[in-house]
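Only a single protein chain was left out; the remaining protein chains are all shown in position.
Right, chain A next:
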C-alpha cells in the first residue's frame, strides 16, 4: 500500500511554523506529547501511548545456554515489529526503519547494561535466563523510537521471572503459585529523547510527529538516564550542528528523562498497589467506559502570546453580536481524571456524545409520514439496484423489493413490535435458506 503523500502546502506550512516556534498540534517546540502508560494482566506487558503513537512491549524469558564469550551472564534479545496496522506503508518498505529502531533500542537498553544480566545466570557456562523483549508498534504517528523505548524499559521493570533453586546439578523452576516470581534488577532507566532539526539545524523541536518527521532535515537521538549519563547519542540526516546546540539538547533531554522516569515509576507503583490490594488491573480495567477511547482530541492549547489588535476587536464584536455566547457557561474546564489502578495517565478522552443530534432527530421525525399498508402487488418487478449503480466503488446502494427481505406488508409500527435494537431474528431464521439467489451488485 502506498504512503500518504506529503503535499508542498504541508511542508511549507510546517517549516514556516517551526521558524516562529509554533507547531500544528499547539505544542511548544520543546514539549512532549501526552503519555499514557498501562500494564497488562501478565507481568512484563506494557502499553504506551505517546500522543497517538502506540507501542506495546512484552517481555518473556526462557532458560538457555549462555554465550561462549560471557559464560556467567544472561542474554537479552530485542525484537521490533512494524506491522501494516501501524501505518499502511509498513507492509513493504519498513526494513530500514525497523533496523534503525531495533539497533537504537539495543544500544539504549542492552549496551547501556541497564539490566543486570549477571543476576540472570543460573549455572555458569550452562544455564542462564534468556530475556526476550518484543516491541509491537500499534500505531505510527511519529517518534516510534521514544515510545518504544519507554514501553520496553517499563515492561522490563514490570517483568517477573520464575524463581529458580539450584541444588547441586539439579535446577528447579518454581511456578508462580509455589514461589513468588522475582523482578529483574534494573540498574537505571535509559530513555530516548528525539530532537528534529529544521532549516539546516537552526530550529529544533522535540518529539516530532509523523508530518514533522517527513519534513525535518535530520534528527538527534539522545538516550540518557536520570543520573545525567548519556547512554547513546546518534545524529542522522543532513545538517551541521554546533557544539552548543548538542549541549543544549542534552540538557533539555535530561529534564524530560527525569519527568519520564518519574511517570514510569508512578505507573509501576500504581500497578503493584492494585495487584497487592487485590483490585482489578490490566488493560481492560484502564479503558474508560462510556467514553470515546480512540481518536479523541485533547483540548488543544494554542498559546498566542502577542496580541493582535484586530483579533481583539473581532472577538469583542463577535461576542456582542451573538449575545447567547456570553450566557454560556465555561463548563469545559479540564476535568480531573480518575486514574484507574495500574495506570499513570496524562490527558483524557471526552465523554461519548456519538449519537443523533437533536436537531437531526427532530428533522427526521418531521419528515416522517404515516406509513400506509402496502400491497404485495406493488412488488412484482424484481429489479435490484439498477439506476443507482456505479456511483461508488464499494458502497453500493442496493434496492430491495419488499418480498426480497420478507418485509411485512404493513410496516406500521405497532406497540407489540420489539423496541430499540432488539431485532426480530425469527423471520430470518424461519425462511428456508438458499431460496434466494441474486447478486445485489450491479456489474
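One rule holds for everything that comes next: a contact is a pair of C-beta atoms (placed from the backbone, for glycine too) under 8 Å apart; a residue touches a chain by one contact, two chains touch by 3 or more; residues count from 1.
Going forward, contacts and distances are computed from a predicted model.
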*Undisplayed chain, where the name is taken from the UniProt record, one of "U6 snRNA-associated Sm-like protein LSm6", "Exosome complex component RRP40", "CHCH domain-containing protein" or "Genomic scaffold, ProqFM164S02"*: "Exosome complex component RRP40"
*Pick from A:13, A:30 or A:283: which residue touches the chain that isn't shown?*
A:13
*Taking the full complex into account, what residues of chain A touch the chain not shown?*
2, 4-13, 16-17, 20, 22-26, 292, 295-297, 299-308, 311-312, 314-315, 317-319, 321-322, 324-325, 328-332, 350, 352-361, 363-364, 367-369, 371-372, 374, 376, 378-379, 388, 390-395, 397-402, 404-408, 411, 413, 417, 419-421, 423-425, 427-428, 431, 433-436, 440, 443
